[in-house]
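Omission of a single protein chain aside, the complex is shown with its protein chains in their original locations.
In order of appearance the chains are A, B and C, and numbering begins at 1 in each one.
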Amino acid sequence: MTVRIQTESFDAGAELNAFTDTAAGAGAVVSFTGVVRDVDGSLVAMEIEHYPGMTEKAIATIVSEAQTRWDLAGALVIHRHGRLTAGDQIMMVATASRHRVDAFQAAEFLMDYLKSRAPFWKKEMTQSGNGWVEARDEDEAALDRW
Amino acid sequence: MTVRIQTESFDAGAELNAFTDTAAGAGAVVSFTGVVRDVDGSLVAMEIEHYPGMTEKAIATIVSEAQTRWDLAGALVIHRHGRLTAGDQIMMVATASRHRVDAFQAAEFLMDYLKSRAPFWKKEMTQSGNGWVEARDEDEAALDRW
Amino acid sequence: MIDVLYFAWVRERIGVPREQVATNAATVAELIEELKAREERYALAFSDLRALRVAVDQELTDFDASLVGVREVAFFPPMTGG
Partner (left out) sequence: MIDVLYFAWVRERIGVPREQVATNAATVAELIEELKAREERYALAFSDLRALRVAVDQELTDFDASLVGVREVAFFPPMTGG
C-alpha cells in the first residue's frame, strides 16, 4: 500500500496508471478523486488542516482494515493539506483486486473512513466570510454499513 | 455522456484526467478499469466479440438509466473488442457527481449491467486450448440489487 | 426475409456470423423450430435454449417475442462484457 500526505498537487491520471502497473494481474482497478467544489461561486480558497503523525497512522490503520476485509492486490491513498482553490484535486484513493466487487467496496470503505476518521479539517474562505466545514451526520452514519 | 467501442488501446489515466476536466465542479469522480488477467500463466490471448449497433444502443440505455437514478455530472464508458493480451486494459467506466455515493453507485451499476447486458463475449486462447468465458451466476444475480 | 445473426459459440456451431432467412414464423420460438428442422448444426446450436439469449432488432427479449415487422434477430450465449 502507498499513503502520501502532501501539500503539492498531483496528477490523478498518472497516479492511476502507475498504480495499475504495480497492481498488474489484479484485473479490476477502482479510483476515487475528490475535487474542491465551489457550490455557489463564492469560494476563494479551501484550507485543509491535518494532524501530522496521527494522519499517517490513522490512514495506515484504515488501509490495513480494508486489506483484511477484501482481497486486495494494492491500495493507494493520496491526501493533500494546505491551501486549495476550486477545481483542485483534494485527494484520491485507488484499489486493485481480482474481483470488481472487492475493488469497489474497498474504495468506498476507504472513502467513508477517510471522511470521518482521518484527522483532516476543511475551512472554506468565501467572499462572505470563512467557516469550518461541518461534519455531516450522513458521513458518520455511512460507517455503520461496514 | 461519452461511449466509445474500439479495438485500439486507451490510456486510462489520460481518459480519467480528460473526464475530470469536463465534469469540473462535480466534486467526486469514480473510475473502474478492467485489465486482462492471466490467472494461471497460460493465457495466449483474449478475443472479444461484440454486436455492432446493439452494443452502442445497449450501453446508451444503461448509461441513461444510471443518469435517471443518480445525480451525475458525467459518465464515460470505453470498451474494447478484438484481440487483447494479458495486462491489456479491456474497458473503463468513469462517473462524476456532487455526491461520492452517487458516483460510486452509478459506476457499480454501469459495471454490473455492462457485464451481463452489453453484447460482448470473451474467448480465451490458452496453451491448453480455447474457450468462451462463461457468464457467472453471481454476475446475473448482481443485477438484482438495483 | 429476416437477417439472423449469431455470436460467440452459436456463431461457431452454425458456421456463419449472419444469414438471411425466408420465414413465416410468427415468433422467435417458431423461427428456432424452423432452423432446427433444417440441419444438424442448427439443432445442435439450439439444443439448450436456457444457454441462449435472443435480441430482436437489437433489443434483448424473450423467445416468445413476435417477429412481425422485424428486420434482425440475433442469437448468442449470455453476455460476458466488462
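FYI, a residue touches a chain if its C-beta (ideal position, glycine included) is under 8 Å from a C-beta of that chain, and two chains touch if they have at least 3 such contacts.
Predicted model only: the values in this text are computed from it and were never measured.
Within the full complex, the chain left out of the display contacts the shown chains A. Remark: the omitted chain is touched by one listed residue; of A:Phe19, A:Phe104 or A:Phe120 this is A:Phe120. Check A:Ala14, A:Met54 or A:Ala141 against the missing chain and you find that the one touching it is A:Met54. Remark: the residues of subunit A touching the chain excluded from display are 34, 49-51, 53-54, 57-58, 79, 90-91, 111, 114-123, 132-135, 140.
In the analysis below, only the chains that are shown with their structure count from here on.
Subunit A and subunit C have Cα centroids lying 48 Å from one another. Per-chain CA centroids place subunit A at a distance of 23 Å from subunit B. The geometric centre of subunit B is 26 Å away from that of subunit C, both derived from CA atoms. The multi-chain contact residues of subunit A, meaning those touching 2 or more other chains, are 100.
Residue numbers of subunit C whose C-beta contacts span two or more other chains: 82.
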